[in-house]
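Up next, chain A:
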Amino acid sequence: MSTLLKPKTAAELRDVYLRQEMMPTIFCDGCGLGNVLNYTLWALDELQVDLDQVVFVSGIGCSSRLSGYVNADGMHTTHGRALSFASGIKAANPNLKVIVFTGDGDGAGIGGNHLLHTIRRNMDMTVILVNNYIYGMTGGQSAPTTPIGGLSTTTPYGNVEYPMDICALALALEAPYVARWTVNQPYPPIKSIAQGIAKRGFALIEMLVPCPTAYGGRNGLKGVEAIWQWYRENTVLLDDFEHIMEFGTLEEQEEIKHKLKVGVLRDTERESFEERWAKLVEQVKL
Partner candidate 1 sequence: MDRALIRRALGDKVQFIQGDDACAYGALLAGCNFFAGYPITPATEVAEQMSILLPLVGGCYIQMEDEIASMGALVGASWTGAKTMTSTSGPGFSLMQENLGYAIMTETPCVVVNVQRSGPSTGQPTMGAYGDMMQARWGTHGDHEIIMLCPASIQESLDLTIVAFNLSEQFRTPVLLFIDGELGHMRERLVIPDEDELELVERPMFNGQGKYLPFATDASLVPTFAPFGSGHRTYVTGLTHNEQGLPRSSSAEIHDKLVRRLADKINNHRDQIIRYEEFYADDCDIAIITYGITARTCRDVVEQARSKGIKVGMLRLITIWPFPDDTVARWSECVQAILVPEMNLGQMIHPIREAVAGRCKVAPLFRIGGEIHTPVEILTALEELQCQLC
Partner candidate 2 sequence: MRQEIRICGFGGQGVITASVILGKAAAVYDNLIACQSQSYGPEARGGAARAEVIIDDKPIGCPGVHVADILIAMSIEAFTRYGRDVKPDGTIIIDPDLVVIPDLPERAYPIPATRIAENLGNTVVANIVMLGAVTAITGVVSEEAIHASTIKSVPARFKELNERALAAGIAAGHELKGLGRG
């Protein structure tokens, strides 16, 4: 329907991709969700995707509001169930591109089982899972990703549970594309989201974003700069990690050993559910 131009400015990007009636967003100052939306729009623009053929699906939570801001078909579903709806959309009409926005609570907590099985089936979709270590929309309760000792309104004495590594789960289930990025580095996530959208099969992009309102301040990270600094100190690029583990000194290796690896953790090919189903129908159809 619309003619896609390659926007050069943020204003042009806004005019082409955003649903003006939904502005302003509900996001707090310092929230990383706006950045994630930005990166996604740049990626779409880079690929020159026809927005009429994209469906944005989300569950419930702050990150799940992202689907409503994009001027495309969208489905804001029930808590944790976005991937079920997305699977139905994609299976029924494989011509549509499906992009899911979800959070750590929505996607890995209440929706954990759906995540597991959607990856297992290798549904062709791009899942941008925004991880802020907390249930933000309900005011800061502990999530399946909250670090040990993390403070939240439901772990007032510190979290005793082990957090889950969402990318490790996706890797174990052989998702063909898995990447993790922090929101303070704009260019790699844009490229990575574009790769995920172009990938046939399940692509998971975990974005670590700050929630200054419900997590940061309570955990000694006042202001968004403090959280960005925390990312710098606690994450390591996958390439750097591998290089240091091979060539670095023992001291250097010791320093990065426990850091969270960011980067493209896997990029491979695997036939999707839709492709396999189409082949089956080809074989058995009357």
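Behind the choice of candidates: all candidates are chains of the complex that A comes from, given by their letters.
Keep in mind that, in the parts below, a contact is a pair of C-beta atoms (placed from the backbone, for glycine too) under 8 Å apart; a residue touches a chain by one contact, two chains touch by 3 or more; residues count from 1.
Not measured: the values here are computed from a predicted model.
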{"item": "Complex member touching chain A, one of 1 or 2", "value": "1"}
{"item": "Candidate 1 partner contacts - residues on chain A that touch it in the complex", "value": "1, 19, 21-22, 51-53, 55, 57, 67-68, 71-78, 81, 83-93, 95-96, 113-114, 116-117, 273, 277, 280-281, 284-286"}
